[in-house]
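One protein chain is absent from this view; the other protein chains keep their places.
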Amino acid sequence: MSEPVLTVTDLTVSFPTEQGRLTAVRALSYHVKAGEVLGIAGESGSGKSVSSMAVMGLLPAHATITGSIRFQGRELLGLPDAEFSQIRGRRISMIFQDPLSALTPVYSVGDQVAEALVVHGALPARAARARAVELLDVVGIPDAARRARAFPHEFSGGMRQRVVIAMAIANNPDLIIADEPTTALDVTVQAQVMQVLATAREVTGAGIVLITHDLGVLAGFADRVQVMYAGRIVETAEVDDIFYRPAMPYTRGLLAAVPRVDTTRRGTLVPIEGQPPSLVGLGPGCPFAPRCPLVIEQCRSTEPDLASVSGTHQCACYRAAPAAPAPLVSGIESYHNVSHSRVLVVEHLVRHYPVRKGTILPRQVGTVPAVDDISFELREQETLGLVGESGCGKTSTLMEILNLTPPAQGRIEVLGIDVSTLDRRRRRHLRADLQVVFQDPIAFLDPRLPVFDLLAEPLRAHRVPAAEIHQRVPELLKLVGMSPEHASRYPAEFSGGQRQRIGIARALALEPKVLLLDEPVSALDVSIQAGVLNLLEELQGRLGLALLFVAHDLAVVRHIADRVAVMCLGKIVEVGPVDAVYTAPQHPYTQALLSAIPIPDPAKERARERILLTGDLPSLAEMPSGCRFRARCFRYAALPVELRSRCEQEEPAQQARGAAGHESACHYAAAHAVL
Amino acid sequence: MTETLRPVAPLMERSSRGWMVVRRFLRRRLSVIGLVCVVLLYALAFLGPLLTPWSYAEQDPTAYLAPPSAQHWFGTTQIGEDVFAQTLRGLQKSLTIGLLVGVISTGIAAVVGTVAGYFGGWVDRILMWVVDLLLVIPSFLIIAILSPAFRGKTWLILVILLAAFSWMITARIVRGLTLSLREREFVLAARFMGVSPWRIIARHIVPNMASILIIDATITVGTAILTETGLSFLGFGVQPPDVSLGTLIASGTNSALTFPWLFLFSGGLLALTVLSVNFVGDGLRDALDPTSTHAGRRRSGE
Partner (left out) sequence: MTGFLARRLVNYVLLCLVATFLAFALGSATFSPLGQLQGRNPPPPASVIAAKRAALRLDEPIPARFVAWMGGVVHGDFGSTIDGQPITDELARRIGVSLRLFTLGAAVGIAAGVVLGVVSAIRQYRPSDYAATLFSFLMLSTPTFLVGTLLKFGALRLNELTGTTVLSFTGESSPGLPGGWWAHLGDRLAHLVLPTLAIALAQIALYSRYQRSAMLDVVGSDFLRTAQAKGLTRRRVLFKHGLRTALIPMATLFAFGFGLLITSSVFTERIFGWYGMGDWFVYGVTQNDTNIVATVTLFVAVVVLVSGWLSDVLYAALDPRIRL
């Protein structure tokens, strides 16, 4: 291939902080060639985003940057703003992580795209606006001419990200930096956006730097991958080498820690022990050494340099040994009996939210059926996964159960008690048996209370005597793998994984029979996530808990659940035993969802058929008649006209299909393996 | 970006939050100066009278409208009162009223705001309607109208009135915060564990806005002093023979050009007091409110 478009040499970035100088990027060197996709992978704090911001010259003024960044032979570092702005957006463009806040709220999207053209003098204002509409069309915004006049808040996250991509490709750049472009998006939208990015690559022929924490995304898209840890590259290789022959223990650990959607059944994941190091005052030696299972004395004293393993495959490790990634399943299968007694029954549950409009004249304009007539049950010691994309109603369902108040419509029964029969005292009593763990442990634990008080709170609320509380709190900490000494510390002093353990301990304080988990691992890095999942499985076996596991990550659910219910637009569209649903999904939505999930396996990923859904989720406020999924449904689109009317008029009901307990709500359900 | 600015939380000792607050506060020079000034002003107001033989109500028949001298540090008035003693008395009154009003009104605001925000429904609607009503007629006007009623009575009535009419805006803010805290997961979690609403308010909601309340109390001290002196200036606040900085400024205004000591000392001390209190409030905001924009950035910018 041609000369590198971008060459980064010895890039070091540091920031002053209250604790001392934080070195976010340490002596980073890499290059990108034209038309090539370079994947940069790493967990939060690994410096992957900072390094790309440095390339764009967008770091705040107090950052200290040294080294060299050469773009098409020109040094970018130290370039004055006026000159740099000639390059930004014209020769190099960038796509950011959070599309929701990436657009200026007060200008229409068409104007914002056009601005990218006008500012570089590419086109006069009027022509730029016409071109902006074309660009919006290229990135797949339906009815682009009309939508160009809309404001960012009228677009969904996926649509906003398309607008950002339209801006990025407007001037035919030579390099596109995409910083976690799909992290904030749902999987089906992620698949669409990655498709748009692939289009952008074809249209512009630009080199692409794709930064992500999700190795699966890189498997099918990147040509080369570099893995970053603690501000440095620890391994770099062609994409196949990274996934099939990783050499660095960290890379191998990462691959082993991720639950995969394409492998059957549970087993224990292998977490990476410990925490990523603080980048303030980093000591000598390999920063990964404290967490490394293969550590030797040399690792602790001197940091290894990047050295060739074979060909272009380089790795910064004394113990580098390319090997197939560690087997996903290690040790014994955890196995438990699912009995037949039902601990939670939800029948025809409906939850409508009022829709309000306007600030000057706030008023209710209608209702949104967040949860619309759903039924499911959870048996003793069973794990039921409730999956779906954002806004599908899964969290509303959870909250409705947790309220323990009579629902607007339908019936909820907890441990054989219909919640509509509860009085205040008995409701409080029942709460002890039904506990919850939320997504974000930072938000879930009151930052002002020490761990002891946090764990004691539910006990105190249920009038447990003080002496017993003092005995119970250390027990709880031990139960979740923490030490009793931690009781006097505050939540802020713990890492995300530890906090989630505290959250779990707290939920278990009252010895509940049913535990509801709302995205319990989605805020955690993959290396940490595995440990928490293992803990949950272990506790379930030991304490005989029934788990309702709400998640958007289908791979995690496949790993932990016995049965899975797929929600879409307030309805359960498919439910069944995990293996049946994943290997032979019936409902087109389930199929699309499963096919959208990237698999960390380049060969599989390249060979895979991906079902791309068209358009956006319909707004819940304007629900179509009949089957509400049909606007995005590929099966409906392929139907002959005479068969379509059924989808348009009749709302499909759950019907048993395939394996025992496998039901789906589609008139034309048909099994179709997508993994 | 965020990933670098939020390093992995270092293990901190239990008291370190307190120290961090102190450190952040001390970093702001103006706030420290403000704090020192507030302390000095209180000391001056309460210990100062010991330094002069004159009491605020006493008249010196040998000195009418005398300029500042060794005898009368701040000069004397038309009827021979010692301006130094009067100013200190006024300062005392204004500082005490400010402090009391700040504490009481923030207390009311905390209760009304959390109750309205947490329970919602008709309680919320009624309370917020009352707040709307009190915002429609400035508290200043109401107290002025009521002033004939407490003429000749204790100044504590003025304190109560000032406190009763200055909690509304804070209550609004507190209600807004409560509304968002109520949906925060740790409050939900407590509720789902069976913790009672009042206990949730006391243990989770109020402590989590303690910093806002402290900041707001400080600001209210400043506004209360301004309102009190304003009322007194117009003759609707502290009533003679008692004095406040407001009455002193009012009586000194007419002859301020020829006899500047009647006006300058009280005016200057008033401005200095409120300024110091406001600087302290600003420093507290920086130190206590982790979301404030200029906290960390400043250091790193240097």
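First chain written, first letter: the chains are A and B, and each begins at residue 1.
The rule we apply is simple: a residue touches a chain if its C-beta (ideal position, glycine included) is under 8 Å from a C-beta of that chain, and two chains touch if they have at least 3 such contacts.
In this text the structure is predicted, and so the values were computed from the model without any measurement.
Peer 1: Looking at A:V25, A:M167 or A:V419, which residue reaches the missing chain?
Peer 2: A:M167
Peer 1: Looking at the full complex, which residue from B:L133, B:L156 or B:A202 touches the chain that isn't shown here?
Peer 2: The one listed residue touching the chain not shown is B:L133.
Peer 1: Determine which one of A:L103, A:A128, A:C286 or A:C317 touches the chain that has been left out.
Peer 2: A:L103
Peer 1: Taking the full complex into account, what residues of chain A touch the chain not shown?
Peer 2: 56, 58, 81-82, 85-90, 93-94, 96, 98, 101-107, 112, 115-116, 119-120, 151, 153, 164, 167-168, 171, 357-361, 363
Peer 1: May I ask you to list the residues on chain B that touch the chain which is not drawn?
Peer 2: Touching the missing chain: residues 132-133, 135-138, 140-142, 144-149, 169, 222, 226, 229-230, 233-236, 246, 249-250, 253, 256-257, 263, 267, 270-271, 274-275, 277-279, 282, 293-294, 298, 301-302.
Criterion: only the chains that are shown with their structure count from here on.
Peer 1: Between chain A and chain B, what is the separation of their C-alpha centroids in Å?
Peer 2: 47
Peer 1: In the complex formed with chain B, which residues of chain A make contact?
Peer 2: My answer: residues 13, 15-19, 22, 24, 44-47, 49-50, 53, 61-62, 275-280, 402, 428-429, 431-432, 434-436, 438-440, 443-450, 457-458, 461-462, 488-490, 492-495, 506, 510.
Peer 1: Can you check the complex and tell me which residues of chain B touch chain A?
Peer 2: Residues of chain B touching chain A: 1, 3-5, 7-12, 14, 17, 20, 184-186, 188-190, 192-196, 199, 203-204, 207-208, 296-297, 299-301.
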